[in-house]
Each structure stands twice: as structure tokens, then as C-alpha cells.
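Here is the structure we will look at.
Yeah, one chain of the complex is gone here, protein chain that is, but the others are all in their spots.
Now for subunit A:
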Amino acid sequence: MTLTLTAVAPAPAHRRHVGPAAAVVGRNLLVLRHEWTTLAFGVLEPVLYLLSIGVGVGRMIGTVPGLDRQVAYATYVGPALMAMAAMNGTLNATAQSVFMRLRFGNTYRIMLATPLRPVDVARGEIGTAVLRGTIEGGGFLAVMAVFGVVHSPWALLDVPGALLVGFAFAGIGLVTATYLRDWPDFQLLELVLLPMFLFATTFYPLSVYPGPVQALVRCLPLYHSINILREPALGQVGTNLIAPTVYLAAVGLAGFWLAVRRLDARLSD
């Protein structure tokens, strides 16, 4: 066997103008630009809930009983719907889009033929999902402001709040994407998401539930997501935000850690 020794100079240390994860986010945003209607629908859905339940049902309810002060029902429900918008935006970007790319598309194959590593892909997808959650949540916040549903200037804290909600659900969604086997599995996912949306204090306060159920609801990520958005929107800013912040950050980090590992195993060959 002939031995061909090729003396090729080691690769010049070339400075990246774009970080690997940012390159992945950039690609996803470019695709989203062609599919901006998905984002619009992400904002439209909670608007429909806000109109039908917040405003419509709210007419019959007036203010929410059990709170320290008088709060119009739409003002109370609005931030919860914003949490839903951020959650859905994030989950669409992960559980759905990432699942499709893992299962059918060649997006990841393209990426991994370049210097990108699976961990860069995972980071990029988390980044995209957080961005989408924040955009859809923020978009809905703007609609609420236009409708005159938001009153406190503290509601501006809901933008970083949506980012944190997005981070928590990005981790959850990405891990989920690596476990989904096929389309029927999405029904199982829906079976978890729908009850969570209905019962995680979206439409009424926690005090409605008996003690043990309260403890159960407190475990839900959407419950903390609603809290972190609703409290500032109602002008209640203080130590009450610590628990949801810690909870969401912890869930996000744990999800991120696991998702990177799962995607790395899935994409390495």
C-alpha cells in the first residue's frame, strides 16, 4: 500500500463573524420570514379567547372576586392568555418544528456537514424558540394594550417575563421533540396541554381549588408562567415574582441540559 503523506498546513485560526448557534437562529428566522402567518396566528388565537371569554364572559362577571382590589375580568385573563401565547409559540418552534426537522427534513443534515455540532443545533433551536415565544407573547401584549386591557406600567416587565416563559417551554419542548415518535403522539401532547391551559388558573384564581388540588396546580409550568406575567400586569411587583422566576429558570435550564444531550445523541452517528 502506498503511503501518501499530505502535508497540509493546519487550518488558519479563522475568526467567526457569526456564532454557530446564532447561525442556526438566523436560518430559522429567515424561514419564519416566509411563514410570518404562523406568527400572526400565534397572536390571533389568544385574541379570540380574550374577546370571547375575557370581554364576552367578563361582561357577566364584572370584576374577579377574591382579589384585594377590583380587577376587570379581561385584565385578569389577559396575562394568562399571553402566557399561553408564549407557551404555544415556543412549543410550535420546538415540539413541532424540531420534531419535523428530526423526522423528515434535511435541515440538520445540512447543518452538520458544516462546522456546526449537534450542541450548536440544540442551542440555536432553544434560541429560536425563546425568540418566537417572546415575539408571540409580546405581540399579544401589544394587542392587549391597544384594547385597553393593560393598566399598570409594570406590564412592561411582561416582555422579559415572556422570555423566561419561552426559555422554560423551549427546554420542555425540545426534550419532547426528541421523544415524539409520530403524529399520533401529538394527541398525547395535546392531552397534557389542554387541561393545563384550562386549569392552571387561566380563568380563575387558585383559591377556587381545595388544598390538595392547589398543590397539584402549583406544580404546573403554565401556573408559574401565568403568575410571572399576571402579577406585574396587575401592578403587583415584589417578592411574589421570586418563586415563578426561580421555577421557570430551573425548568428551562434542566430542559436545556437534557435537550442538548438528547439531540446530541440523536444527531451524532
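Methods note: contacts are C-beta pairs under 8 Å (C-beta built on N, C-alpha and C of every residue); 3 or more make two chains touch, one makes a residue touch a chain; residues count from 1.
The rule we apply is simple: contacts and distances are computed from a predicted model.
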Complex member absent from the view - protein name from UniProt, among "NADH-quinone oxidoreductase subunit D", "AraC family transcriptional regulator", "Sigma-70 family RNA polymerase sigma factor" or "ABC transporter ATP-binding protein": "ABC transporter ATP-binding protein"
Which residue of A:S52, A:S207, A:N240 or A:S268 touches the chain not shown here: A:S268
Hidden partner chain, touching residue among A:L112, A:A145, A:V159 or A:L189: A:L112
Where the unshown chain meets subunit A, residue by residue: 1-8, 10-11, 14-20, 22-24, 26-27, 30-31, 34-35, 106-107, 109-117, 268-269
